[in-house]
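Only one protein chain is missing from this complex, and each of the others stays in its spot.
Take a look at chain A:
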């Protein structure tokens, strides 16, 4: 392993590759900060520019964009409550609350330090265990994946701040929204009302930016005073010793959870932050702090998010199978450069494999160097008067949404979801469980049907397969743990009334 790593560092530390790594990380941070403009669009646009580079350098840069975007995404989530990607939904819960309390700098700093730690561990993890861990990805068939999603949905119940019933309704709504669009098996259009732009379903960015970003703007406009309070107290810029002490354990647990889930095929990385948040909330002495600016709720999920982003490279580099859309794009980039990903990349192109792994560690260091000084700049941004800030937020959101599919109607949809999100806030419903239901819904339905087609319609397949059965048991356990206290609490409420 050490000779391999030194080979890797030899490749990654060349002047050209260092510059490319830096360029990728910088671009990634910027597009991560811009809501909606995701790594997929950026990598696709930059692909032709890499034609003239050597393959290793090109891939180092493109990978930098991907994990740089994960860093940048948390900035928008914390500052303006807009999750750029599914993985930063959880960060909005406590991160934005911290910002409102004047602790934006601490939240951003914790996110950056946690991500750096997770990135370093994940790099070592890939280097040491990449090859054996590949088997984990192959153990997961449709049945196992469906059970994993069920477990994920049970997390959503725990995510809820207030009423469990309301959270449950929101999850169901999310699942329902995820079924809009063309049926994968039959090609039938479902709930599109004959409206062609709905034929491919609702885009995550459209929904998330509507119910979070636009709705938040509406709420703030209604109530200008709270904004001024945020502006008044900025507080310290970097996390203090107490903050760090409080974050260490969540970061460790988040890194482990995110790292393992990231290896799974079919975008398992999405579950990482949710799982970490659930775990932290359950382990906390006082769970009621969560949702009101608990630093653990930022440290854990942000580490999980970054660890997952990096371990997602394992199936690609060791099996040649992309686990999510960004990795599929990396396959495209590799093929353009004449390296067709397969199980033999590690033996046939060792300088590529180990060079990329070494560059990930260097990239994480660069991201820390880029991001920590930026914290001050971002926090200063909060001092911009809101009458100037909200139009810019809306404009950047609109550009971002348009860039996803180049469809103007998507922008209109986002506006609609913005109004809907405002209604939800007014009625006391949480949008986060809905987004989790939405993200998991598509995968869940797909995997359920695949598993049932393979088993010829027998539901027993979910219980007969040991991993699947184990995951379902965990899901039931989570539900029981989550529901018991609330049932008790309700009883108390009844008595107090």
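One rule holds for everything that comes next: contacts are C-beta pairs under 8 Å (C-beta built on N, C-alpha and C of every residue); 3 or more make two chains touch, one makes a residue touch a chain; residues count from 1.
Keep in mind that, in the parts below, contacts and distances are computed from a predicted model.
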Name the absent chain by its UniProt protein name; which of "UspA domain-containing protein", "Tripartite-type tricarboxylate transporter, receptor component TctC", "ATP-binding cassette domain-containing protein" or "NADH-quinone oxidoreductase subunit H" is it?
"Tripartite-type tricarboxylate transporter, receptor component TctC"
Touching the absent chain when the full complex is considered, from A:19, A:44, A:165 or A:395
A:44
Answer key for A:138, A:283 or A:484 versus the chain not shown reads A:138
Given that one chain is not shown, which residue among A:64, A:152 or A:341 touches it?
A:341
Note that chain A touches the absent chain at residues 40-41, 43-44, 47-48, 51, 137-142, 182, 184-188, 196, 199-200, 265-266, 315, 319-323, 325, 327-333, 335-336, 338, 340-344, 405-407, 446, 449-450, 453-454, 456
